[in-house]
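So the structure is just underneath, and the comments pick up after that.
Complex shown without one protein chain; remaining protein chains in place.
Then we have chain A:
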Amino acid sequence: MPAVEMVGVTKTYRRRGGQPFRALDSLDMTVDTGGVHGLLGPNGSGKTTSIRALLGLVRPDAGVGQIRLLDRPVPDELPQLIGDVGALVETPLFFPAFSGRRNLELLAQTAGVPGTRVEECLELVDLRDRAGDRFKGYSLGMKQRLGIAAALLKSPRLLILDEPSNGLDPAGIRDIRELVRRLGRDGRTTVLVSSHLLAEIQHVCDSVTILVRGRRIASGPVASVLSRAGTNDTRVAVPDPATAAALLAAAGFSVSPSPDGQILVHGAASPGEITRVLAQHGHYVEELVRVTPDLEEAFLALTGNQA
């Protein structure tokens, strides 16, 4: 039984005065139970919208698509299943004048979660020391962590985190990734985590769905999907690109011109080899960088521009 299932879901936003905008375009998504599943896509690709649709916050266009969470239809059976789903969508929403602890306690009380669990979750996100302070005084990272703690309160079977490392410092990001990975391995929690960062998905996820412009363009185990998305290009800048390119091609590299008139070397295992070949022929490298592609570009490359 998949933990999340979305078939052909379309969502059109009607903006005041503007053109209607299709944020989800017949989106399919399947998340198998257990482990960490990534929802990867550039900004504006519809990650948040699809999560909102999963939680019944936005209504997909009438008459199309279907959504199931934990094998129950959404939104009809949300009240029955919500006790097993914890979520953090975009920014944490808490009452600014209440302490972090009170905010959690109020939520816990609505669902009959024991008070001890509040402390456990505060501990889990390392907020125990500051739990008595007002939410409005928290740093961005602390707010985000409190949001995660709230999502964990129910000991959910399905945990949905929308860009959880947004606004966190590197140490905070590492902590969150660690937490997500461990939750995914505990045998009872399925984590769905969205991100616009390829590296983040690579680090924490077992499987991934890639979203571009509201459509799924790839999905499957992270290793196999991302090997196609990540590029292995190296950009080489030299005073005489034409000659250098010919030299490299002769040495067995796959070469093409880069958009800025320099050279792109594809699939070079070691950049040092490039430098060596060029230096032997009196060409000195001015700049040599691994190209990290713009995510959307990479996706488009990956899918042969079908998106």
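Worth a mention:
Please note the rule applied: contacts are C-beta pairs under 8 Å (C-beta built on N, C-alpha and C of every residue); 3 or more make two chains touch, one makes a residue touch a chain; residues count from 1.
Following the convention adopted for this analysis, contacts and distances are computed from a predicted model.
Entry comment: the absent subunit's protein name, as recorded by UniProt, is "ABC transporter permease", drawn from "ABC transporter permease", "Fe-S cluster assembly protein SufD", "Lactate utilization protein B" or "1,2-phenylacetyl-CoA epoxidase subunit B".
Of the options A:D71, A:E178 or A:E286, the residue whose C-beta touches the omitted chain is A:E178. Touch with the chain omitted from the figure is made, among A:P20, A:P79 or A:G267, by A:P79. Here the missing chain is touched by one residue of A:K47, A:R130 or A:R157, and it is A:R157. Contact with the chain not shown here comes from a single listed residue; of A:P96, A:P239 or A:P257, that residue is A:P96.
Mapped onto chain A, the footprint of the missing chain covers residues 52, 55-59, 75, 78-87, 89, 92-98, 102-103, 106-113, 117, 120, 123-126, 150-151, 154-157, 175-176, 178-179, 182-183, 186, 188-189.
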